[in-house]
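If you scroll down you'll find the structure; I have some questions about it.
As you look at this complex, bear in mind that one protein chain is not there, while each of the others sits in place.
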Amino acid sequence: MGLTYEFDWGVLWRYPYGMWLLKGLGLTIAIGMAAWIIALALGILIGTLRITRYRLLRWFGTAYVEVLRNIPLLVQLFFWFYAGPMLFGETLSRKINHISGLNIWVSIIGIGLYTASRVAEHVRAGFASIGRDQYQAVLSTGMTQIQMYRYVIIPYALRLIIPPLTTEFLTVFKNTSIAMTIGVAELTFQSYQIDADTFHGLEATTGAMFIYLILGITVVKFMNIVEKKYKIQGLVGR
Amino acid sequence: MIEIKKLNKWFGDFQVLVDVDEVIERGQTVVICGPSGSGKSTLLRCINGLEPFQKGDVTVDGVSVADPKTNLYKLREKIGMVFQRFELYPHMTALQNITLAPMKVRKWSRRKAEEKARQLLERVGIPDKADVYPANLSGGQQQRVAIARALAMEPDYMMFDEPTSALDPEMIKEVLDVMIDLAKGGMTMLCVTHEMGFAREVADEILFMDHGRIVERGTYEGFFNNPKTDRAKEFLAQILD
Partner (left out) sequence: MFDAVGRNFGFLMGGLWVTFQLSFFALTGGILLGMIVGLARLSKKPWIYYPVTAYVNFLRNIPLILVIFWFYFVMPILVGRSIDPFPSAVISFIIFEATYFGEIFRAGYQTISKDLVNASYATGMTYWKTARYITIPIAFRRMLPSLITQSIVTFQDTSLAFVIGLRELVRRTSIVDNLEVRSIELYGFAALVYLVVCLIGSQISHYFEEKGRKASII
């Protein structure tokens, strides 16, 4: 240890810094949840598009997934935040730029769109892991296509992909940290702010790490309950 | 009666079925055998319209499968089908597997559907497995639930696609016994299987397929004791090994 460094763990709870971290956590959860709702709805839709028999819809689904998951989320957020309003033309873009909390809205939408591409992949994989004979077995009993999806295929596929969806759900909260780059005062942003104020960024970021850890454990516990409720009995190896 | 007339099917450039002709009368049991890739499973799937075909036709009780005006869903209600890998719905119990189609397609009440389902489970010999999920059943038990699921729609015809080839030897008999029982009870059946003991006991006709064609047909004795083609001789030598 060369440099002498005086640790001051008090920044984690001393006024106003403890409050900053809590506020940051609140925003992290709020953005994460909102983005997750977009991701889940859009992801299931796009994942289903990719197995329809209409070539154009399939092509659109594939293009969406390939583009969104091959560009870093940071670049996507910058694009939506700085370039996004300009896409609407000059007059409208000026109005958009005056929306209060624009960066928060952009991060919810941006993270939602990005995560949807990942959810779509899991949904598609879920459908694909159900064998062709399983589909035909449903039809052989006289059920229609819609009945087949509604009663057998979709309930089955969603149960199959609960574990990877849990991982994505966790990742959404972690990814909200990238919103700090467009000035959203979420948890990581706040811990960095404490450094600017006190030069005790090490303690602040360490504290933030543990808050993320607790958040992650909570999410996993919650998803375990969901999984237990919808678990397919006796099915192993997942 | 099922009539297959000059049926031809291609997967891309590859012809899987070539000029298949066959008539299956009510009450008959027809066994189809042949090497893998000979088109047996595809033939079954053409009969209930799960696979489209390009030429020829299949009629079931006079209703054409090729006719675009035919409601295939309606047609499938009277043809039960049993698959090689059972294909039970893994997120439903045995009972729910059996009652789903009667309730959703035939619009039966839950009570009626469950009553029927329990009768069928009794008939296939596993009345105590109603509330068990597929993953907790043995292969033989799963296949018997699958047979019950098909029978629940009260079909006029039953098709079996290698129903015992995914089973351990000790479970094959329990499934075959159910099938023999069914055949003797007068069900019209089409079975893709290599179980020659089953064929001997109940088959009215045996079809031997190779490269998409029916190359031999006849009674069990005729086919087994006196195969005409070299392919059939080779095949019999292999499966009796």
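Letters A and B mark the chains as written, and numbering starts fresh at 1 in each.
Keep this in mind: a residue touches a chain if its C-beta (ideal position, glycine included) is under 8 Å from a C-beta of that chain, and two chains touch if they have at least 3 such contacts.
A quick note: this is a predicted structure, and the numbers were derived from the prediction, not measured.
Shown chains touched by the missing chain in the whole complex: A. Check A:108, A:152 or A:208 against the missing chain and you find that the one touching it is A:208. When the whole complex is considered, the residue among A:104, A:119 or A:180 that touches the unshown chain is A:180.
Interface residues of chain A facing the missing partner chain: 1-3, 5, 66-67, 70-76, 78-79, 82-83, 86-87, 170, 174-178, 180-181, 188, 191-192, 195, 201-202, 205-206, 208-209, 212-213, 215-217.
The definition used in the following text is that only the chains that are shown with their structure count from here on.
Averaged C-alpha coordinates give centres for chain A and chain B that are 46 Å from one another.
Within the complex formed with chain B, the chain A residues making contact are 131, 133-134, 136-144, 147, 151-152, 155-156, 159, 232-236. Residues 45, 48, 50, 73-74, 76-77, 79-81, 83-85, 87, 89-91, 100-101, 104-105, 133-136, 146, 149-150, 153 of chain B are the ones touching chain A in the complex.
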